[in-house]
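Every protein chain except one is present and positioned as in the full complex.
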Amino acid sequence: MKQNKRFQTGLEQFREIDEASVEKIIDELKDVSPELGNYIIEYAYGDIYSRKELDLKSKEIAIIAALTALGNAQPQLKFHINAGLNIGLSETEIKEIILLMSVYAGFPAALNGTAILKKVIKERNVK
Amino acid sequence: MKQNKRFQTGLEQFREIDEASVEKIIDELKDVSPELGNYIIEYAYGDIYSRKELDLKSKEIAIIAALTALGNAQPQLKFHINAGLNIGLSETEIKEIILLMSVYAGFPAALNGTAILKKVIKERNVK
Amino acid sequence: MKQNKRFQTGLEQFREIDEASVEKIIDELKDVSPELGNYIIEYAYGDIYSRKELDLKSKEIAIIAALTALGNAQPQLKFHINAGLNIGLSETEIKEIILLMSVYAGFPAALNGTAILKKVIKERNVK
Amino acid sequence: MKQNKRFQTGLEQFREIDEASVEKIIDELKDVSPELGNYIIEYAYGDIYSRKELDLKSKEIAIIAALTALGNAQPQLKFHINAGLNIGLSETEIKEIILLMSVYAGFPAALNGTAILKKVIKERNVK
Amino acid sequence: MKQNKRFQTGLEQFREIDEASVEKIIDELKDVSPELGNYIIEYAYGDIYSRKELDLKSKEIAIIAALTALGNAQPQLKFHINAGLNIGLSETEIKEIILLMSVYAGFPAALNGTAILKKVIKERNVK
Partner (left out) sequence: MKQNKRFQTGLEQFREIDEASVEKIIDELKDVSPELGNYIIEYAYGDIYSRKELDLKSKEIAIIAALTALGNAQPQLKFHINAGLNIGLSETEIKEIILLMSVYAGFPAALNGTAILKKVIKERNVK
């Protein structure tokens, strides 16, 4: 994997929001699409997520809202609920973001997002 | 239209984020579906948007992100970009929320969201 | 265009729900994709819509609900609101179907569906 | 949980379509988002579903069609296929609604909706 | 099941891309919706997929791209990744189609598509 500056920036950014998952995600992709793993680090985290114009909380609010509304990206919603909790959003704030989506994407989206929040809270309490 | 407490709360909340649009939206719906106009005030604004656990900026970040990602609710995205600017989000912050959606919903979603932001900025500068 | 039995059935079925539009739709497609025009008649109307297990009202309720919820097929939603009115759904019933979608697909979907209903009612009143 | 009139109406309406699930759904949400549970009863069932302008069958036809077409709300589709059977839709009618969605949302949506119908029928036959 | 010419064409076409699955899919549908099974063979494969204007590779590229982007039809995406490999697309080509979708539908769509590709490759290697 190319270890350029964007990659380094992305890796640090990724680790800031979820230290535990970086190796796992890169590892899962390394046989089937190392390129996708690389672009996630370089583009998603190195270029975009690491931008400074929005703080971390605002970014995770935006991402959790969007993934709840789309309703077809449950592993990523789970990841970002964890990331949101890691960087300082409270369970209450995340519950409220998902509840707000009942208005903009309907109750099924809000219910399925809430089920993922419930699972994340349970898993974090076990650890 | 029923003038109950939830309706009053919703109306005040709605006016707080976009004073100019309340009458217009209720008026547009009054012949075809006054019920929908009523529930927007009572449920969307009176019950949900007026909740205090998230501040106004966080709510508009969530809504702008979700509507950009969904990509099929352009009049509402336009409304909430205006609302976001009204309640204190900067043009830069909204640009960044939409840019972030290139990662989570793709470049077409980000491009079409940006086109609406451009239109809103232009209209506000004319006034 | 092949004038087989399925095509004949489809054409009659299509005419039953919107006599005025059949020629227009076939005509619009005849240069760019007569095949699509053909399959709409043969499959969508000849095979599926003409089935007898659901009555016409139930079919249009299902279609109007689905297109409102999807939110990305406005010309087809407009067509089926007209078709629904043609085959006996009342304006009130269609308003209620769209209102119900506020629960299952969110208020933007319900608002944009209602805007199309309003346009259809206006156009029919002019004629 | 607030036991206001809308809540009572919603609870009765919810019980009418699926007596067995009410406690379960409220219970699942009570730790993570009792607010969402509350708004489902008050708004989704108390305000909207309990309206009288559409009969129960028409409502479930609309909901089953919409959730099949959206394709990202499988627990809710399962719930409403059960509810549809509870309030008098036949298996054949539900099969036909889902089949109709092959035209409006494609065969994958129809196939995945049919798989849920199959699972519901199997579970109800076991009981 | 009606054994007309379209059905025969569809059956042969279906077998050409995935010999092993035809019986299984028809069998799974035969109790709950034999009609859907029938229309998949007649319309999806007999009318559309068997058309000669696009070669098999182009069709599977289009289908894999669309199902990855939609993100709500995972069983069908799995089927068509297998079909794509059966008719001569390489693992690399499919990986690239899915990677390309990061641009048009976002990284969650690309990640979830890649996870299905990984599962398909693993299953084929076991056999």
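By written order: A, B, C, D and E. Residues from 1 in each chain.
Here is the rule we go by: a contact is a pair of C-beta atoms (placed from the backbone, for glycine too) under 8 Å apart; a residue touches a chain by one contact, two chains touch by 3 or more.
All of these numbers come straight from a predicted model, not from anything done at the bench.
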Omitted chain: which shown chains does it touch?
-> A, B, C, D, E
Selected from D:L29, D:A44 or D:A105 as touching the chain missing from the view = D:A105
Only one of E:I25, E:A66, E:I87 or E:A115 touches the unshown chain, namely E:A66
Residue positions on chain B contacting the omitted chain are 70-72, 95, 98-99, 102, 106-112, 114-115, 117-118, 121
Name, in rising order, the residues on chain C that touch the hidden chain in the full complex.
-> 28-29, 31-33, 35-36, 39-40, 44, 67, 70-73, 75-76
Residues of chain E touching the missing chain are 43-44, 48-49, 51, 53-54, 57-59, 61-70, 73, 76, 92-93, 95-97, 99-105
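Methods note: only the chains that are shown with their structure count from here on.
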Between A-D and B-D, the pair joined by more C-beta contacts = A-D
Per-chain CA centroid nearest to the all-protein CA mean | D
Longest centre-to-centre distance from chain A, chain (CA-based) = C
What whole-number Å value describes the gap between the mean CA coordinates of chain C and chain D?
-> 24
Centre-of-Cα separation between chain E and chain D, whole angstrom | 30
When you check chain B against every other chain, which residues touch at least two of them?
-> 39, 43-44, 48, 67, 69-70, 73, 76, 101-105
Using the contact definition from the top, classify how the chains connect: line, ring, star, complete or other.
-> complete
